[in-house]
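Removed from the display is one protein chain of the complex; every other protein chain stays in position.
By letter and in written order, the chains are A and B; residue numbering begins at 1 in each of them.
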Amino acid sequence: MLWHKAWIDTRWRFLIGLVVLVGLAIENVFYFSSAQTLNLGAVPGAAGWLADQLREIAHLSQSFGGYIWVQFVRQNLAQPWIILAALLGAEGLVSGRRGGLFTLSLPVSRSRLCAVRVATDLAELALLALVPMGIVSVVAPAVGHAYALADALVYGIGVFLGGAVFYALALWLSTVFNDRWRPIVISLAVAAGLIFCRNLTPALSAFSPVSVMAGESYFRTGEPAWAGLLAWPLVSAGLIFAAVRSIQARDF
Amino acid sequence: MTESNLIETTGLSKRYPDVIALDGLELAVPVGSIYGLLGRNGAGKTTAIKILMGMVHPTGGSARVFGLPANEAAAGVAIRQRTGFVNDERSLYDYMTVAEMIAFTASFFPRWRSDMAKRYVQSLDLPESRVVRALSRGTRTKLALLLAFCRGADLLILDEATSGLDPAAADEVLQALVAHVAGDGATVFFSSHQIGEIEQIADQVAIIDRGRSVLAGGLDELRGAYRRIELVFDGDAPAAVFRGPGVARVERQGRVLTVLASSNAAGLLEEGRSFGPVSVEARPVTLKEIFLDIVSRER
Partner (left out) sequence: MLFRPNPASGVPIYLQLMEQVKHAVETGALRPGEQLPGIRRLSEKLVINPNTVAKAYRELEHEGIVELRQGAGAFVAAGVGTQAQAEKFRGATAIVAAALKRLRAHGLTDEEIRRLLEAALTDVSGKGKAND
C-alpha cells in the first residue's frame, strides 16, 4: 500500500493545485476578449525595458494563441506550477518525524520507498501541467476560438519537462536541510532569479529551464527546444538520484 | 539456515562527530530467549537496536540478524520481513485510524494473521476508528504491539516498550508480550532501563554501559553466581586482600567488610572466615544491585 500512502500524503496539494490551475485556465480563456480591449490601450510610445515588455504582451495578445501563450503558459500556469513543484519536492522522501521510523521498519528498501514517492510526485506534476492545458483546448470554442489539442499537449509537456528541475532541486535540498522551509525558499528564489534573467536578457536565457517550460522556442519558431527538453530532465534525474543516495546513506 | 544465535553483534561501533554511541558492542541472543538489554539512558541501547533494524549504519564491527548482515539493503529487507519492531517514539502515522494502520501494515506481510489482529483489537481494547494522533501513549504502545505481533515475526525487538506508561498499562504490555511468546514462540529482544521488568520476564540479560556490553548471561545463572558477603569484626575491619577470584568490589566501613562476589562465592566466604570475623553472612544480590555496581564501577 505504498502507492496508496504516497497518494494520501500528496493528494490535497495535488487537488488544490489542480483546481487552481484549471480555474486559471478557464478564467484566462474567458478573459481573452476583455484582455484584447485592455491591452490596446497600453503605453504605445514609451521607451525602456518595461514598456517593451508591455508592448510585446499587447502585440501577442492580439491573437488567441499568442494571448494564451504569454498570459497562461508562460505566467499563470508556469509560475504556480513551479510553486507546487517546489512544495512537492520539499516534502522530502522519508520524514524524520511523522512516522518516518515506522516506514523504515517496514520490509521495503529505501530505494523502493523513494521510487514510489518520486513516481507519484512526478505523475501528479505531469497531470498538473497537462490537464490545465487540455482544458484550454476544450474550453476555447466556448469563446469562439480554437486551440489545437496537439499544441496544448506540447506546451504541457514542456512545462513538465522543463520545470521538473525545480521539483528535483527542492527534493535534493530536503535531504540537505532538516527543515521544510529552506528547500522551498531556495528553489523558489532560484526560479525567480531565472525568470528575472529571462525577462532581462531573453537571448542568453534561451536555454534556461523557465524558457523551456514556457515553450519559448516552440512558440516563436515552431520548433521545440530539443536540447533543453533533453538536458533539463537529465539534470532533474541527477538531482533526484543524489537525493535518493543521500537518503540511503542517512542515519535515522 | 539454522543459527543458534538469532542476533549477533561483534565489535559493533558507531561514532558520531561529537559522541561515541557504541564502542565495540558484543551481543549474542539465542533463539527462543527473552533477552533483556539493560542500560542507562544514553548507554547505546537505541543505537544498537536501530542498527539491527537497518536504520543506522555502523561505523565498525558487524551486526547479524537471522545470520544476515543488518547493514546491507537487501538483507535488511529480509530481516524486517521477519521482525516486529516497537520503537521508543511509538512512531506511527498520526493521520491514520487504528483500522487503517492495521490494514496498511498487513499489506506488507504475507504471513499476516488477521484473526489474531481481531482478537488483539478486542483484548487490548483498541478504538478502531480513532485517529492515531488522538491516542494516549499507552494505547499507541498497544497498537504498535499489535502491528508487531500479527505479522508472523520470528523476532520481536522492543525499545523501551513500557516507558511513559503507568504501572497498570505497563503490566498489560508485559502480559501481552509474554502471552504472545508463549503462544507463538518468537524470540524477544527488548531494551529497558527498568530493572524490574527485565527481572520479571527476561531469561537472558546484558548490561550495556557507554556503548559496550559489560555483563551478559542467563539471568538465573547471574543470580546464582552473585553474592553479597558481609563480615562483621570485633574491632575495625582489616584491610583484607582476597586472593580468590570473583571479587567484584570490596567495601570497608567501620567494623564491617562487605564483598560483592560475582563468582566463587563459596571460596570467598571461606577466605572471609579466615580473617576472624564475629559474624559472616552471605545473601543473594538483586539485578539492581549488580547493575548499580557495574555502572558505578565503570566511572
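We adopt the following convention: contacts are C-beta pairs under 8 Å (C-beta built on N, C-alpha and C of every residue); 3 or more make two chains touch, one makes a residue touch a chain.
This structure is a prediction, so every number in the text was calculated from the model and none was measured.
Participant: Going by the stated contact criterion, tell me the shown chains that border the hidden chain.
Facilitator: Looking at the entire complex, the absent chain's contacts are B.
Participant: Pick out which of B:10, B:114 or B:200 touches the chain that's been left out of the picture.
Facilitator: Answer from the full complex: B:200 touches the omitted chain.
Participant: Of the residues in chain B, which ones touch the absent chain?
Facilitator: 32-34, 171, 174-175, 178-179, 181-183, 195-196, 199-203, 219-220, 223-224, 227, 265-266, 269-270, 273, 277-288
Following the convention adopted for this analysis, only the chains that are shown with their structure count from here on.
Participant: Between chain A and chain B, what distance separates the C-alpha centroids? Give it in angstrom.
Facilitator: 52
Participant: Where on chain A does chain B make contact in their complex?
Facilitator: Per the stated touch rule, the residues are 1, 4-5, 8, 98-102, 104-111, 248-249, 251-252.
Participant: Which residues, counting only chain B, touch chain A once they are in their complex?
Facilitator: 50, 53-57, 73-74, 76-78, 80-81, 85, 87, 89, 91-95, 103-105, 107-109
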